[in-house]
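With one protein chain held back, the other chains of the complex are shown just where they sit.
Up next, subunit A:
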C-alpha cells in the first residue's frame, strides 16, 4: 500500500469514528476521495497529516471503544487546532458541504482563499449521510417513488462504525 492509499484509508477510519458510519457506508457514497482532496486543499496537507497521525496513535493506544472515544474527544475534538477541522469533517459527511472555518481558526491556521462555504460537487448533497441517518430522500435529488412518504422511515444502524482493538497482526 503506498502512502497516499494509507492516508486515504486512515481518513476513512477517522471519518467513521467521527460520523458513526462504517467504511462500507462511506465508500458507498462515492465521495471518500473527493472529501479527502477537499480537506487537503483547504486546510493543507500538514494539518491533515497531523490530524491523521494523532488519530492513529489514539486508536492504537486505546484498548476499547469507550477509552478510544474518550481520547478522541480530549485530543482531537478538544484540540484548538484539530477540533474545528474534525467538526468540519463531520459536517462535510453529513451534508456534503464544506463550511468555512471559524474566524479564530482562520486567523491562527488558515491560509486558503478557497475556504468558503460550498457544496463539494453536485452529487455530494444527495450523498449526505444525514439522509441515510433519517431514511429520507434528499429533496429534489433522488427519486423516492410516488407515495413513499406515506410509509414510515426504515431506519437501521447496521452500518455503524466499530472500534476494533489494535493488533500488529491486523495491519
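The rule is simple: a residue touches a chain if its C-beta (ideal position, glycine included) is under 8 Å from a C-beta of that chain, and two chains touch if they have at least 3 such contacts; residues count from 1.
Rule of thumb we're sticking to: contacts and distances are computed from a predicted model.
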Seminar exercise, completed: Complex minus one chain; that chain's UniProt name from "ABC transporter permease", "Iminophenyl-pyruvate dimer synthase domain-containing protein", "Cytochrome c oxidase subunit 1" or "PepSY-associated TM helix domain protein" is "Iminophenyl-pyruvate dimer synthase domain-containing protein"
Problem set entry | Which of A:22, A:71 or A:95 contacts the chain that the document leaves out | A:22
Seminar exercise, completed: subunit A residues touching the chain left out here are 22-25, 27-30, 121-123, 127, 137, 142-148, 151, 158-159
